[in-house]
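With one protein chain withheld, the remaining protein chains of the complex are depicted in position.
Per-chain numbering from 1; labels A and B assigned in written order.
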Amino acid sequence: MSGYNFAYLDEQTKRMIRRAILKAVAIPGHQVPFGGREMPLPYGWGTGGIQVTAAILGPSDVLKVIDQGADDTTNAVSIRRFFARTAGIETTTHTADASVIQTRHRIPETPLRADQIIVYQVPLPEPLAKLEQSRAETRQMHALAEYGLMHVKLYEDIARYGHISISYDYPVMVNGRYLMSPSPIPAFDTPKMHRMAALQLFGAGREKRIYAIPPHTDVKPLDFDDHPFRLTRAPQACGLCGARDSYLDEVVMDDRGGRLFVCSDTDYCAGRQSMRQDEDAAA
Amino acid sequence: MAYVAVKGGERAIDAAHDWLARARRGDRSLPEIGTAQIASQLGRAVDRVMAEGSCYDPDLAALAIKQAQGDLIEAAFLLRAYRTTLPRFAHSEPVETDAMLLRRRISAIYKDLPGGQVLGPTYDYTHRLLDFALAAESLEVTPLPLAAASSEDTPRVTALLDQEGLIEPSGVSTEAEPGDLTRDALAFPAERDVRLQSLARGDEGFLLALGYSTQRGYGNNHPFVGEIRVGEVAVELVPPELGFPITIGTITLTECEMVNQFSGSKTEPPQFTRGYGLCFGHSERRAMGMALVDRAMRAEELGENATAPAQDIEFVLSHCDNIEATGFVEHLKLPHYVDFQSELETIRRMRATATAATAATVATETEA
Partner (left out) sequence: MSEHLLSATGLHLSFGAIWALDGVDATLWPGEILAVVGESGSGKTTLLHVLSGRSAPDAGLVAYRDTEGVAHNVHAMPAPQLRALHRSDWGFVHQNPRDALRMEVSAGGNVGERLMAQGARHYGVIRESAIDWLRQVEISPSRIDDMPHTFSGGMLQRLQIARTLATHPRLVFMDEPTGGLDVSVQARLLDLIRTLVARLGIAVVLVTHDIAVARLLADRILVMRHGRVVEGGLTDQVLDDPQHPYTQLLVSSVLQA
């Protein structure tokens, strides 16, 4: 696109962001402040992820963008178009074909590889924010690794409900040191972060923080020995591809309680459907 | 029953943008509004967009207002997003509001003072009666005869107080490099330079409401308008190859200096304290709100009990930027299927547990 630099941001800004990313990779799970820029998309719609993606994209990259697991949700379309327009790079909806995957609220079902990077959009990077409003105080809690308060919250959950009731944005310990918000992915996705082969980058635009999980790093959900972390998934199989191992969206079919459960990861679902058709054709 | 996953995001976006463009143009039998008209006739709107967009360019602000159909926050956002792509060539020298070419200058604490009270173009004493004559088009306004500019010096009101030692020193060090909110993330605790930067681009309504709240007892600091001045100041910068300042243009600014009561502390005798407001363009409401909130946020520094929202630095600074605020509030429109699905599963499980427990109790009671 004329009048703009490759991938929108000027090179100085990209260097600033890359420095923040390097620091973030060096201190897994630690929130690194960065001079976040206003982007032509609104705050809260992925500006942090977009800045991180813009800073790491090269001309040979292939970009996939998902929102809620799907490539065709409007915000995913909008961001994918933004980079197609400002960077002129190739885009894809196939997880396996992408070198960079920007995501909001999901991790693809297909395991990621060492030559891929996943960029998470983060609305609220501070996992302690709901328990302690002051960022000056939470900063100190991170510095001293004082995370007892987070366990108090989990204790209260069990005392009240009999189990931990956090179903998404489940707090995790990264590399045994920093408490981290995994962004609002469902708890179902949290185990995928543990020792993932791909580099995981997190961008929070409004709050101007970047953090990272290097490949093969330990990521442990907070829990109790006698109330271990457990994930939540609708018990059904996908109504389109029959998957029982994927995270499902619930689709309201009518006003009489009709429901259909389908994979939230549209690429995964489509892949399984076409495999089925091939098998049917072969049979 | 056939379910097809919702597709067609691309087409929907294109159609939406097309519709938006038509809505923006409005009734085609009417002439299209020009950005020059906006810049010249909707000056206060332009000023607000420049202040909140944090970019002084009346023409671009006018374009943003036109593009945003007059939605000023959206317009400020357009301007801010444009500004972010501009390279930064240099820093200007601090502007000298002492040397302002005054359009308006008033003080509420002295009846008359050197330089005089200059009323200028103000709505303050207009009667708020709809002027139906304005509804008629091509209304001619006879130009005012120009008065010769006064050569009298207009010293600052706070300087008059300072001569008597009645007011704290302005406390602004010109040596230290000020923080840079545009380039660096806001960090707490935040010093006054960064706080003022943040307020200068903060949402006018938010500043107004917070300032108002201090007057109503939520962190009262007994303000007086020491002085408000509106006018043009020269922007100077020092090109490295020249080594001396040159003027690159003039901008309109509104400056408000509040004079506040202060009872003194363990280390300071009783004296007046300061609240400061400065913004692009002509907006006294913004500058005054800013000055009230600036003073309120100094509560802790001055040993006052900081309990009110306007005194909570983290609260104020984290929420005063309307570009951030509108983005995050409106992002709730984005799909949240995945999180909501997790919540559905959790609440079903919890309800099942609760129902089972109730059933068990009922069964036990029935047996008994």
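By definition in this document, contacts are C-beta pairs under 8 Å (C-beta built on N, C-alpha and C of every residue); 3 or more make two chains touch, one makes a residue touch a chain.
This one's a predicted model, so the numbers in the text were calculated from it and none came from an experiment.
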Touch with the omitted chain, as defined above, among A:Glu11, A:Glu156 or A:Asp278: A:Glu156
Residue, one of A:Gly148, A:Pro235 or A:Gly257, that touches the chain absent here: A:Gly148
Options A:Asp115, A:Asp225 or A:Asp280, residue touching the unrepresented chain: A:Asp225
Touching residues on subunit A - with respect to the absent chain: 143-144, 146, 148-149, 151-152, 155-156, 158-160, 223-227
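Please note the rule applied: only the chains that are shown with their structure count from here on.
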Euclidean distance of C-alpha centroids - subunit A vs subunit B, Å: 33
Subunit A contact footprint on subunit B (complex, rising order): 1, 3, 5-10, 12-13, 77, 80-81, 83-85, 87, 182-189, 314-315, 318, 323-324, 326-331, 334-339, 341-346, 349-350, 353
For the subunit A and subunit B complex, residues of the former touching the latter: 4-5, 8-10, 12, 16, 33-40, 42-45, 47, 67-70, 72-78, 81, 104-106, 123, 133-136, 139, 161-162, 165, 167-169, 184-188, 206, 208-209, 232-234, 239-240, 247-251, 253, 258, 260, 262, 264, 266, 269
